[in-house]
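Certain chains of the assembly are absent from this excerpt, and the rest are unmoved.
Residue numbering begins at 1 within each chain, and the chains themselves are lettered A and B in the order written.
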Amino acid sequence: MSPDFLSLPLRPGKPRATGLTHVLDKGLPVSQTRALLEAAGEFVDIWKFGWGTAYLDRELDAKLTLLARHGVQACLGGTLLEIAWSQGRVEECMAWAAEVGVPLVEVSRGVMPMSLADKTRLIARAARSFTVLTEVGFKDPARRLDLWQWKDEVRHDLAAGAWLVITEGRESGTVGTYDASGEVIEEIVDAVVGVAGPERLLFEAPRRDQQAWCISRFGSDVNVGNIALDDVVNLEALRLGLRADTAVIRPAPASW
Amino acid sequence: MSPDFLSLPLRPGKPRATGLTHVLDKGLPVSQTRALLEAAGEFVDIWKFGWGTAYLDRELDAKLTLLARHGVQACLGGTLLEIAWSQGRVEECMAWAAEVGVPLVEVSRGVMPMSLADKTRLIARAARSFTVLTEVGFKDPARRLDLWQWKDEVRHDLAAGAWLVITEGRESGTVGTYDASGEVIEEIVDAVVGVAGPERLLFEAPRRDQQAWCISRFGSDVNVGNIALDDVVNLEALRLGLRADTAVIRPAPASW
């Protein structure tokens, strides 16, 4: 039934190793989760329960069942684990995550005063029970890592057992690899790509222009994250060049 | 089933006297209303049918039934009553609201040239049939009340029978107690809190930074309003310190 009259980039099917789409769930009701997965589940790879919302989600079991059925990997937001760490409750948090059946956890130090050594230890602990995503970058726009710190932390995270390293952008796209107006800070991106390659990185890119930048720079199979749930189809259109921002501009065709 | 491994602020159950969350409905379909209430109804206290949308809502009866079942109080947007007032149709508006079963009405003068004396009279009239919320502040960014006018109007509204006084922010968060960029004008907030205390006020705070400011300043049980429907869970996370903006920063724990 799908049309096929256009020449478009080939996209790998799920489960994918690259070209991952990581979405930000702020508390979507379960019936809308079902609707979204039926409509566009094939475009979604990782489903982040934003911040500490998993802790509040009364429909968590039902959502995890749906996600598993659609081949979408659920992930705890890094802030929840940071808070658990700050309260000395890491083991309790991980026991709960394992019990409810979350396959991925994110290890970050964007909020709490966690040393890199402590983060490394936390990654290693988490990796015993879960697939681990880590995040680099602070949530406070006033706190910025130096270039060498970006590279160093990415290297450490991968060595400690991270599957992928997420570059911070927040929901707003105005911190981490972005300046306060949302423009990409290219030297940071270049630095971390120099260390890890784009395949081991996942760029938070909540805004359309940021998504288009990532796709234009690294191709349709770049890993991008913090995608709003109602932008999932839009992002796939951007990956395939089906929206102005990433469309391949061609001269007039010889005929039609 | 809910996890309990974190130490978080205690939140009162519904019906609550403080810590109220007031949401802005712009015309949500009834099936999504049901989904939202099933997922997060315990976090919602007051449901405002924005502006005059209640007048247009073909599913009003079904939505009111759902709201009542979930212990959420429905409220007419103040603009609808202002328009009815300007057309000499106050009694007709109130008769209709009573007939459909809306328990709360908002009395405001943010749009129409209503004197404070007329507003006081309208509050007293409305209070005979409904629980009354009033609003202080104009919707036009060029019209700003002086500090003494803020205090005076809050005092008048409470004396006339208001349960709570709402401070204007609009959907945009750029008027009333906010400047054009959305920054809180703290001297206005201080002034009205000096008159009424935070318990009798409900701060319109549509933006995350505005919500975080209210929570940081007045605690997790501050009353906030004009919350977008897809931000309900996010707001609860902010109240509980489960997002970076309001998380309690602690030193590294002794152990985990």
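The working rule: a contact is a pair of C-beta atoms (placed from the backbone, for glycine too) under 8 Å apart; a residue touches a chain by one contact, two chains touch by 3 or more.
This one's a predicted model, so the numbers in the text were calculated from it and none came from an experiment.
Student: Quick one: 2 copies here, how many in the whole complex?
Tutor: The number of copies making up the whole complex is 3.
We take it that only the chains that are shown with their structure count from here on.
Student: Fit chain A onto chain B over the CA trace and report the rotation angle, somewhere between 0 and 180 degrees, nearest 5.
Tutor: Roughly 120 degrees of rotation.
Student: Please report how many Å separate the Cα centroid of chain A from that of chain B, as a whole number.
Tutor: 33
Student: Of all residues in chain B, which touch chain A in the complex?
Tutor: It is residues 1-3, 5-7, 31-32, 35-36, 38-40, 42, 208, 230-234, 236-237, 240-244, 247-256 of chain B that touch chain A.
Student: Please output the residues of chain A touching chain B within their complex, sorted ascending.
Tutor: Of all residues in chain A, those touching chain B are 26-32, 50-53, 55-59, 61, 79-80, 82-93, 96, 110-115, 118, 139-140, 171.
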